[in-house]
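Input: a single structure, listed below in structure tokens.
Only one protein chain is missing from this complex, and each of the others stays in its spot.
Moving on, here comes chain A:
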Amino acid sequence: MHDRQTFVVTVRGLTKSYGATSVLKGVDFSVARGEVHALLGGNGAGKSTMIRIITGSAAKDGGEIEFRDAAGNLRAEAEGRRTVTVVHQELALLPHLTVAENIVLPRYSSGLSVFDGKRSVQQAYEALGLIDRDFAACSLHRPVGDLSLHEGQMVEIARALSSGAQLILLDEPTANLTAAETERLFSLLRRLARENGLSVVFVSHRMKEIRQIADICTIIRDGRTVVNRVATSSLSDTAIVEKMGQLAAHAPTGTVSGARRSAPDGEALTIREEGLEMMLPPGTILGVAGAPAGPESLISALVGAAQSKRWSVSFSGWPQRFSSPHQAATLGAGFITGDRSQKGVLRSLPIIDNVMASRRVTRGSRLAGGRENAECFDILQALKVKAASLWDLPDTLSGGTQQKLLLARWLGVPSRLLVLEEPTRGVDIGTKKEIYQLIRDMASSGTIIVWWSTENAELLEVCDRVVAFDTEGRCAGIIDREELSEDRLADLTGMAA
């Protein structure tokens, strides 16, 4: 495409430690103009730290960073940083401001300029319209706090697109998007890269997506670059996973159904809505697919988070509808939210309180501490969470590890139903496999699992049965394991994958 490559950013021998832990031990990384570049590595490999250093929100200990403009001339570091923008994994949204303001406000650098409402709406529309024109047309004046997680994600991406950046770093941008939106985003990014020389760095744990979008990849492992600028097509899936140091985890996990055949007998949970009935025997893993409207309504009914007449359950000892998540939890219906940063992690509480939170409710504990310390330690050992102390704050852990803390709340708790929203979001491939296994173990002990995922491949791998919702939030069909396929799911959910 380009006869000579210009590297918009080049990182050499970057090092960084936090206290005694050295996170980056000499990373090399470079991005050429107009390329889509996948940045790969397990949780805690140092990807996020490197991104933070490139954008200037963390200081480097050693090594060098160099920015160049399109003609290949060196730029000053501060100036270079302004040409880089990041779409964060944890969304950086201003809930009280409108969609248009969220997209356009960061473009103003001086407080003394006049905020042009009309023009900003037009600019925001142009950016958001590239992803979803209908959504853009009707939502620019809505406060962002009213949006769903995935709509917020679109706003965040639109902001990056309209920032005039030369380099966009996307940290798992598709985690909250539906397949159709992901597809649209990808073709847009490819077009911008080809026609406008935009450089895109893409962090993802979804192998299929990496292959779909990235020409070049760099793999980081334990703070070092192990693969530097290699064509993605020249590496097999196994090779990539091996380089990331997660080969063992990637090995096929054996036949799933074998474990589940031995599931204990017991009463089936029945979920009903008008004209639809799902019987879930103990140990079933029910997948939920589709755009958020439908799954959200089902899940909030199952965990008592919202009062809705649409769904009812029948199970001995349970009311038709839970009145609150507290009632659900005490009756043995667990829930792990997909909104980790807002509704999941308790940021000001130490790890131990985060892990024990649900157990304290189900047991009705009056006192914290005591035997909890040993128990919490064991739970974290089982999940292979490396934490310096149980009394550290969760923010000292990486995003994927925080996800494990949420899972830890319900893993091993004898419960009858466990509802999971995107339990593998932000989690690397190795950890994903561990989570699948942990959930299967819970299922084989008789817990019924309801698993919402926007990643169809994941549903295929874990679920016995999938209920699919269309984009209007209606139930489009229930598919048994034997008939499951990605095409079938894409068809029913109305989202071409």
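Everything that follows uses one rule, which is that a contact is a pair of C-beta atoms (placed from the backbone, for glycine too) under 8 Å apart; a residue touches a chain by one contact, two chains touch by 3 or more; residues count from 1.
Criterion: contacts and distances are computed from a predicted model.
*Asks:* Not counting the visible chains, the remaining one has a UniProt entry; which protein name from "Carboxymuconolactone decarboxylase family protein", "ABC transporter", "Biotin carboxyl carrier protein of acetyl-CoA carboxylase" or "Ribose transport system permease protein" does it give?
*Replies:* UniProt protein name of the non-displayed chain: "Ribose transport system permease protein".
*Asks:* From the list A:Val9, A:Val121, A:Ala357 or A:Ile435, pick the residue that touches the absent chain.
*Replies:* Residue touching the absent chain, from the options given: A:Val121.
*Asks:* Can you work out which residue in A:Ala58, A:Leu94 or A:Val230 touches the chain that's missing from view?
*Replies:* A:Leu94
*Asks:* Just to verify: which one of A:Ala20, A:Ala59 or A:Leu112 makes contact with the chain not shown?
*Replies:* Touches the omitted chain: A:Leu112.
*Asks:* List the chain A residues touching the unshown chain?
*Replies:* 33, 57, 69-70, 83, 88, 91-98, 101, 105-106, 108-115, 117, 121-123, 125-127, 129-130, 133, 136-138, 140-141, 143, 145-146, 161-166, 168, 191-192, 195-198
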